[in-house]
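The complex appears here minus one protein chain, its other protein chains still in place.
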Amino acid sequence: MADGGGADPPVLRVRNLSVTFTGSGRDVPAVRGIDFDVRAGEVLGIVGESGSGKSVTALAATGLLPPTARLSGSIRMGAVEVTTADAETLRTMRGRDVGMIFQDPTTTLNPVLPIGRQVIEGQVAHGLVPADQAMSRAAGLLREVDIPDPEARIAQYPHQFSGGMRQRAVIAMAMAGSKRLIIADEPTTALDVTVQAQVLAVLAKRQAQTGAAVILITHDLGVVAETADRVAVMYGGRIVETGEVADIFRHPRHPYTVGLLHSLPRLDIVAERLVPIPGQPPAPARLPSGCAFHPRCPIGRARDICRQDDPRLRELADRQTAPGHAAACHFPDEVQALLAQVAPKAAATAAPPAPDQAVPLLEVEGLHVHFPIRTGLLRRQTGTVRAVDGVSLVVRAGETLGLVGESGCGKTTTGRAIMGLVRATAGSVRFAGEEVTTMAPPALRRARRNMQYIFQDPYASLNPIKTVGDIVAEPLRIHKLFDGMGGMKRVAELFELVGLSATMLGRYPAEFSGGQKQRIGIARALALSPRLLILDEPVAALDVSIQAQVVNLLQDLQKELGLAYLFIAHDLSVVRHICDRVAVMYLGRIVEQSDKATLYATPTHPYTQSLLSAVPVPDPSRRGPGGKGGADRIVLEGDIPSPARPPTGCTFHPRCFRAEPRCAIESPIFRDFPGLPTQVACHFAGPRAMAPT
Amino acid sequence: MTSYILRRLAQLVPVLFLASIGIWAMVYAVPGSPVGAIVGENATPEQIADTIQRLGLDRPFYEQYWSWLSGAVLGDLGESIQSREPVLDLILTRVPATIQLGLAAILVGLVLGVPVAVVSALVPGSLIDRMLSGWSALALGVPTFWLGILLILLFGVQLHWLPSVSTYIPFFEDPVGALENLLLPALTLGTYVSGIFARFLRASLLGELKADYVRTARSKGLRERDVVGRHVMRNALLPFVTIVGLMLAAFVGGTVVTEAVFTYPGIGRLLIQAIGVRDYPLIQGCILFVLVIYVLMNVLVDVLYAYIDPRIEYR
Partner (left out) sequence: MSGSWQRTRAAAWRVLAHPGALISVAYLAVTICVSLTAQWLLPIDPLYQDLASTLEPPGATYWFGTDELGRDILARVIYGARTSLLTAGGAVVIAAAIGVPIGLIAGYFGGWRDTILMRIVDVLLALPGILFAMALIAVLGRSQAAALVAVGITGIPSFARITRAQVLSLRQRDFVLAVEALGGTAAYNMFRTVLPNAWSPILVQVVILSSVAILLEAALAFLGVGIPPPTPSWGEMLRTGKSYLYEAPTYAILPGLALTLTILSLDTLGRTLATVLEDRREVVEDEAQ
């Protein structure tokens, strides 16, 4: 890699760049004076939470900001000064030199144009590919990103592509021709982890072929650790720390970077407790004075200099850090001490003994949820979506069961069917020994008092026209227990229980941040003193630093109130942190279930193994020697099949590296794996080392 | 595609069936009986009996409906009470006039409306946009019949450039005469149509210009006119076509009113005349005919939508 060099001029050179949005009547500073370079063949990772200015930086570099943005400073792309160039120069630059990859592949492609045309039209428009060769070149580009049968695929439309294939097509489009700079803005955030692995692999492969410089914008420290050469950490519109990736992760010198690293649940280290950053990221319109991080900073919170003076980004002079490592902090030396102080303590003892003897609170057996597909005039049923296809699980009092899987695996439907929000097609759900599925509506409503649900998106789960006090009081009113349980006093108690001030009762949900809204959702769920919470991706929509706060709250509440959790998530690191036992779902079925320690240490199902190996770990030293992405990663081929047309036999067999002819015919039974506290559904189950490869 | 159209046509059968019951039954909902309305107050018992027999009112109602429906399907809509001529013939002589007016109005609407929509969508919030939006509000808000009267006052009464009363002259027989007679009605109805284009196409374009794929297209370095022309326009047509489908009813209504303003000999005017003299078979025939045309136009809109949007499978 060219990171050590410095001989070639950088592909992109940004100096003192500021971007201010003027559209809303007042000036909103989104980017406030940043410098960085990117060289050919190098990957620069820009990391930050929402509102940090990372995406605005990317758009500024290509001149794609809306007219309400005011730029100052300099962006130099080769011979072009982007901040002052005319539209035609920028257009030529975008067509010939810069490619962009955006976050959501479902919306970045035009739904009514064929893929092939979209992939190649930039090249044709700039005269780089003659029109008569366009389609064959488009097919070639799709082949480069591992899309099978590209000649047929070029005539298809985006809706005929899966999410992962769409993003690969976008990569093909962005890297067509001889681009010198690729800007990838959260390119894998909308994708499942096994598909993310494919897409990152393709991105790395194309970069190696073209030698382009890459700016990778992400909130995911794991992705950065795995793919970037250098990192810039953004906060409040500024770069607060930058340097080589290994150095940043090993010797962070800005309290924010330290905070980010420690608030993150990790797959490789089991921490007893996460160390969250207090507060929340500032909105660009309401930046704190001085150092934007000082209100959340353990070092600067009480210091006048941090409150008044915004520190410059300075190269560090300490012995541990490598050259080129700079931080914008008044007290970088104190960060070292901080590091020792807040470093997550690895769990001293093994997880508490699994409460095997505890009574089962929730018993689910053979749960099926099938949705009919109806088409045509007469609404005839022409197919079935087997969203949940035989799920059995047990949650005992006081324990946490993690239900993990990728999108479309049926985990959310499972949770909703248990709550009775979706009607189960077959199977039984018993709560405290009572069958829930056959209950009449009034009895079901009473049963729901003991079982509550927390939704993924805190923005959507609170009624926008009620005050938060009324929202938390609503369950009490519905069950006519408001006066019986103490009225507004009970509501105030609940607020304090989840760490919110009771003075906020009269406000509306829109006045709260995402993390606070999720706390309100939790308070509402706790109002009726339930015994089981079904948590559907409760932290997935939150910023990294806020996730840790909510995770800690959930752990405290469990201890305090003796709650049982069914924790539904796609994030294996969070699940590892919070759960006692874990069940892995694939296409409507549980494929493997075990206690946490066993599942993460000795996974026996090939799907669990590839899932675990696909998670990027925020530790650059664990990168594989040969290339990026980890040496022992299993990159699954293909995409998750539709639950409307599940494969025959074992539904995982088309993507499985252990599949044999038998797997396509015979569906494996879910049974105990000898020698481990594990149940698994695989004909060839076994730890990776034992696996016949 | 063909089978999609056929399927879409098959879906009309229940709607048309229910509507045909309604149209057939409306005569029987008249207070008293239609006979009274037909023969007048001073009729002799013989006249009444004769009318009842001629209309088949002495037969069971399902037989009456069946004979009416089977006749209608085969093109026999009965006989006009006034003129004693077959209803279908009366309608068919008026059809070309209405079609000529409708097409001319759509043409006027396209020419006046589409450029307005595109220009104002490209500079939203600007002075030009606000002026053009004001214009589209006028085009949609001014009642067709009042606009027609104003045009007659100006061009017919004051300036004597164009006739105040329009007759139907086939365009291909006498283009000049046809234009003279068609210009004011087409402008009247076309202004309304242009308002639909200007307002709703602008809204669709604005919505689409915010979409992510527009940013992608720009990031490829496409010219702005290619971004709009190749990427945005086709997507914007989708919500717009839906709106056009919903506005078809207003267009049909506008045609009826416009024909009344200019005493233009189309189907709308025939219907109004029929209502005026309570010529029930003719009323039924006209309404059924307009209904069929209207639902066929709706099918056309759906087919157009499916043609533009590759996500609709027309297998």
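A and B are the chain letters, set down in written order, and residue numbers restart from 1 in every chain.
By our rule, contacts are C-beta pairs under 8 Å (C-beta built on N, C-alpha and C of every residue); 3 or more make two chains touch, one makes a residue touch a chain.
Just so it is clear, the model here is predicted, and its values are computed rather than measured.
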Sole touch to the unshown chain from B:81, B:132, B:209 or B:261: residue B:261
Touching the hidden chain, out of A:79, A:317, A:340 or A:465, is A:465
It is residues of chain A that touch the chain not shown, namely 50-51, 283, 379, 416, 419, 421, 441, 444-446, 448-449, 452-453, 455-457, 459-465, 467, 474-475, 478-479, 506, 508-514, 517, 521, 524, 528
Listed in rising order, the chain B residues that touch the chain left out are 15, 18-19, 22-23, 26-27, 29-31, 137-138, 140-146, 149-150, 152-153, 156-157, 164, 248-250, 252-253, 256-257, 260-261, 271-272, 275-276, 278, 283, 287, 290-291, 294-295
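The criterion applied here is as follows: only the chains that are shown with their structure count from here on.
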Chain-centre distance (mean CA atoms) for chain A and chain B, in whole Å, is 52
Within the complex, chain B is touched by chain A residues 62, 64, 91-96, 98-100, 102, 104, 107-113, 121-122, 125-126, 157, 159, 170, 173-174, 376-377
Listed in rising order, chain B residues that touch chain A in their complex are 7, 10-11, 211-213, 215-223, 226, 230-231, 234-235, 238, 308-311
